[in-house]
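With one protein chain removed, the remaining protein chains of the complex are shown where they sit.
What follows is chain A.
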Amino acid sequence: MGIQKDTVKFNVGGRIFQTTATTIANAGRDSFFGALFDDNWDLRQQQQQPNSRQEFFIDRNPDCFAVLLDLLRTGDLYIPSNVPERLLYREAMFYGLTDHVRSAKWGPFDGNRLKLSRSVTGRAPGDGTAIRAGPDGGCCVAHGSMVHVFDWMLEEHPPINLDYQRVNDIGWINAENVLISACERLGKGDGGMGLFSSSTGDLRHKFNVVHDDQIKSFTAGALGFSPDYKIFASCKGRSNEYGIGVWDQVTGKQMDFFYESPGWYLGDADKLQWLNGSNCLLVATLFPRKDNCYISLLDFREKRMVWSWSDIGAPLTIDEKRVRDAIAMEECNSICVVNEYDDLGFIDLRINGGSVRWSSRSRLLKGKLPDEPCYPKLALHNGQLFSSMNDCISVFCGPDWVLTSRLRRSYGGSICNFSIGGDRLFALHSEENVFDVWETPPLPVI
């Protein structure tokens, strides 16, 4: 055996660590180690000189260094009980290894392998309105007029508000920016829509709606985003300015406005969803916000409603099944809907004005509805369909949407909203101010 030439010796806070340059190279150039071993800082030459097997001193916590060094060696993150997570994260920040830690902490999202990672409680007085997963594993939660932002380490950042107006919806533009839609305050021009820094909570941009060359105050409702950097929001003005507004994410300027037509509701929609394949926006306005449900697809290029469905005039069944949430599934050419009994239904997107085909999967919930029922919500992620009902979330897979998993944690009351993103699922409870974080554990060792 030859002498290994690329061994490296560190003295971290008094403890000696030895490793190889190869292991250290896993840290990447944009890290403390990458810079340390760059030719510019000619440490390597010193290292390679015989008899000068010098050690590098680093004035940091040795316990954390051990964990992080192990992470570089194996790609696995193992945090011993004596190392607080927060401490480890701070050390990772120092070395520039946060990305390594984050990607090792939880695995790629799979609805059937989820494990409850943490429950986070807050101090908000009101009921939760919405929770949205951020692109990098963080999330933001709206309660009343406040939005609380958490990064991927679930550290809370300064809360956000838009003139202390009631928040209707929130959304992530990217890991740095959060968008808030809120009610207007009559006569003052407060409220509307604002873009905030997720880390500092500073207002970065306030969006305007212009009608007839005049800036009008408005109430912003459901939000939607398209990959070509557009923001969509359902808007209610004082006079007839009801409809869907479109803004450019980069410039913040209003680009377009789709006015609602009489007898059809767009301005206070429950849900907006951008459909990439058909270049359309799904707008769903549902019971009980309105007496009837209205789902439509809007094509903004032609300013046309290309598909629509409504339950106006549909005969009411005895159990009065009403659509409570809707989500478009472009691959299946259908819209999935859910009623208050957690039945899934499907509407064909290829036929205009078709009817709902309910799947007869009825769960018998009658009689034991909780005191404060929450309406079911739907989400779609990588071909898996998620539906929340009361205190649990069901996972459906396959072409026939078979129930494959159920996530439940009977604490905090019903789930009023949930969101998937950054390889995590966040579920917000309605009774107590708590949200759960579900993540997929890293793959088994073997």
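FYI, contacts are C-beta pairs under 8 Å (C-beta built on N, C-alpha and C of every residue); 3 or more make two chains touch, one makes a residue touch a chain; residues count from 1.
Keep this in mind: contacts and distances are computed from a predicted model.
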item: Name per UniProt, for the chain absent here [options: "Protein FMC1 homolog", "glutathione transferase", "UDP-arabinopyranose mutase" or "Cullin family profile domain-containing protein"]; value: "Cullin family profile domain-containing protein"
item: Identified contact with the non-displayed chain, of A:Asp110, A:Glu176 or A:Asp299; value: A:Glu176
item: Which of A:Asn40, A:Gln214 or A:Ser239 contacts the chain that the document leaves out; value: A:Asn40
item: Contact with the hidden chain (one of A:Thr19, A:Ser197, A:Gln249 or A:Ser278); value: A:Ser197
item: Selected residue (touches chain absent from view) among A:Ile16, A:Met93, A:Leu186 or A:Ile312; value: A:Met93
item: Positions on chain A where the hidden chain makes contact; value: 30-32, 35-36, 38, 40-43, 56-59, 93-94, 96, 176, 197, 199-200
